[in-house]
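Excluded from the complex is one protein chain; the other protein chains are retained at their positions.
On to subunit A.
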Amino acid sequence: MIDIEIVDLLIGFSILVLPIIVFLYFRIRLIKDLLVSILRMIGQLFLVAVYLEWIFEKNNAWINSLWVVVMILIGAGTVLKRVKLNWKEYLFPFILAGFISMIIIDSFFLGLVLKLDYVFDARYFVPISGMVLGNSLNHNIVGLSTYFDGLSQKRELYYFILTNSGSKKKAILPFIQDALIKGLNPLLANMSVIGLISLPGMMTGQILGGASPVVAIKYQVMIMLAIFVGCTMTLVLSVLFSGRFLFDDYGRVKEHGA
């Protein structure tokens, strides 16, 4: 793969002149945001590169797992912040949900599909876990927002089903269905047009790295399945594990805001 020299990287940045001209011409105040975003991107990716170099060099199961655990923690924190939930109550259920789904996904795809002798191999374990967690994040936020907002805003419906069915499981069912549909639909839509209107990053990266397109496609299919299953599992488990904090002793919906 052709390396990009620092000078060439700087030449690459010069293309930003075009959007900056557009911003200036239309008097759009985005230049500062653009520069901050680019600096953050460079800083974050540089740090990740340093970390990953070190992690790849050590290739130690504990260090690799710790890296994935940190990603799960950041993911759970991001969900809590975006869905505006109480940290004290919901952090643990969301971490547990992310942890269990990652165990399932990594064991299945790395152990059973790729048949790795060493499933904690940093080259596979770290990027695949990261892709699943990162790509699931937005869908989890949409799904969990739908679930928590739905129960808050449509309490009367929840109470109607709870009294008439006598079952909390039945009473929350429409809300879980709604959360899964809204959370997973964009992912299904994405899968159905993949390759037609977009070339996925992982596949493109592998092809640029010298892999054959057929191998790249196989990995891409696998990662899409992993993302879909991971997202479904995290969403469902987060809903199930958070039930203890969402309802009071009478089965009423509690205020769950941060």
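As a working rule, contacts are C-beta pairs under 8 Å (C-beta built on N, C-alpha and C of every residue); 3 or more make two chains touch, one makes a residue touch a chain; residues count from 1.
Throughout what follows, contacts and distances are computed from a predicted model.
Participant: Among "(Fe-S)-binding protein", "ABC transporter", "Tryptophan synthase alpha chain" or "phosphoenolpyruvate--glycerone phosphotransferase", go ahead and choose the protein name stored in UniProt for the chain not displayed.
Facilitator: In UniProt, the chain that is not shown appears as "ABC transporter".
Participant: Of the listed residues A:S37, A:N60, A:S107 or A:S167, which contacts the missing chain in the full complex?
Facilitator: A:S167
Participant: Which is it among A:R82, A:R123, A:K154 or A:K182 that touches the chain not included here?
Facilitator: Among A:R82, A:R123, A:K154 or A:K182, only A:K154 touches the chain that is not shown.
Participant: What residues on subunit A make contact with the chain left out of this view?
Facilitator: 154, 156-157, 159-167, 170, 173-174, 178, 249-252
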